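A single protein chain has been omitted from the complex, and every remaining protein chain is retained in its original position.
Entry: subunit A
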Amino acid sequence: MADDSLFEFLHMEIVSHVYKEHESRGDNDKERGTCVSLLELMGFRVGQGLIERFTKDTPSFKDELDVMKFVCKDFWTNIFRKQIDNLRTNHQGTYVLQDNRFTLLTPLSSGKQYLEEAPKYLAFSCGLLRGALSNLGLESVVTAEVSLMPACKFQVVVQKI
């Protein structure tokens, strides 16, 4: 993680590239859905690889909560240089991760401006979370919501098989 801004710029470019590609195909209705899934899938694969590297030297996790704590602290710190600010759970598989200053949203705005554009920039990170959890053995559904930039909440619902 030599220069942190490199990833931020790359991410912005990935998002705009994916949307430009779909625009040129002129498919306006489905455009939003497929772009978001594409970004999410990219994040998923990256998350899988990253978690393998980050957990190489850590001892095995005791339970689901331990895994979530690791993701909130070490994983988030390694990628976004800060921890998740708040983790809430209902102890039945649903977790809400709150980040008050999400690194990928800070360049956009610090209020309500550009709120509609925010989901595009969160798709990759949702995938990242999902990929990381999946490789640690927790299949989940990850969604994100923003009400006031740059704070955002990631909701993780762990699927019980």
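Here is the rule we go by: contacts are C-beta pairs under 8 Å (C-beta built on N, C-alpha and C of every residue); 3 or more make two chains touch, one makes a residue touch a chain; residues count from 1.
The definition used in the following text is that contacts and distances are computed from a predicted model.
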* Among "EF-hand domain-containing protein", "Pyruvate dehydrogenase E1 component subunit alpha", "Trafficking protein particle complex subunit 2-like protein" or "Proteasome subunit beta", the UniProt name of the subunit that does not appear here -> "Trafficking protein particle complex subunit 2-like protein"
* With the full complex in mind, choose from A:Ser5, A:Ser24 or A:Ser60 the residue touching the hidden chain. => A:Ser60
* From A:Gly33, A:Gly49 or A:Pro107, residue that would touch the chain that is not displayed -> A:Gly49
* Mind listing the subunit A residues that contact the chain we can't see here? => 45, 48-53, 55-56, 58-62, 135-137
